[in-house]
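Okay, so here's the structure we're looking at.
With one protein chain removed, the remaining protein chains of the complex are shown where they sit.
Then we have subunit A:
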Amino acid sequence: MQDIIAILRDYGLLLAIGQFPEGPIGGLALTLILALSGLLLSFPLSVLIGVGRISPNPAVARLAAAFVSVVRALPLLMLIFWAYFIVPLIIGQTVSGLTTVIVALVVYETAYLAEVVRAAILALPKGQVEASRSLGLSYVQTMKDIILPQALFNAIPSILNQFISLVKNTSVAYIISVDELTYAAYQVNAQLLTKPVEVYVILAATYFIICFSLNRLVKLVERRIHTSRQAPIAAEAAA
């Protein structure tokens, strides 16, 4: 325990924010930045792909489904390798490790979030689309004004859950030396040499505290959403 406190005293700031403000930001702060930008950038893409999955246009639906099933069949680590080697080839210049990781996380997360979006749309009563189309609203208007606002609101807990797994998944950035929390801990361990258990206990505890708190938040939000909207008429089942 004393060792842990000593490590935290000496390296706590490094683990929390990296070299910042003298050098680049790192540690836990970078982990959260990676997860947050991964979520924010993948969100609009996942709405497009999720809607595409259930598009009445079979070509669009098949393309979106292919993207989802390919990405979901690959380990995240492999996407990082791909982004690491392929992105520079495509754009013709080297990219930073940070960009590489964000590209990989966005591609990966888009596939999973798209499924969340799709499920949320399919969970809405069929009558919503019918009522909207019967009023003369187009397919696009129906999606934008009727379906997505409801589906995305209902999906908030699932989206937060995706964020939690994203926080954990950022740890693979360590493989290409991006200085997020896991890599920072790895370096601290390399300097200390004799205290791997203590260092990795700190690492595990940090992930645990973040993800556990986020989990509690999800539960809270779930309850809020549940009470803010009673079930949309039990009679639906009788239809």
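For the reader, a short list of remarks on this structure follows.
FYI, contacts are C-beta pairs under 8 Å (C-beta built on N, C-alpha and C of every residue); 3 or more make two chains touch, one makes a residue touch a chain; residues count from 1.
We take it that contacts and distances are computed from a predicted model.
Per the UniProt record, the chain missing from the shown structure is "Amino acid ABC transporter ATP-binding protein", taken from the list "Amino acid ABC transporter ATP-binding protein", "Dihydroorotate dehydrogenase electron transfer subunit", "assimilatory sulfite reductase (ferredoxin)" or "Oxidoreductase". For the chain missing from the display, the contacting residue among A:Gln19, A:Gln141 or A:Asn161 is A:Gln141, taking the whole complex into account.
Across the entire complex, the residue among A:Arg133, A:Lys168 or A:Lys195 in touch with the chain not shown is A:Arg133.
Touching the omitted chain from subunit A are residues 125, 127-128, 130-138, 141, 145-146, 149-150, 153, 229-230, 232-233, 235-236, 238-239.
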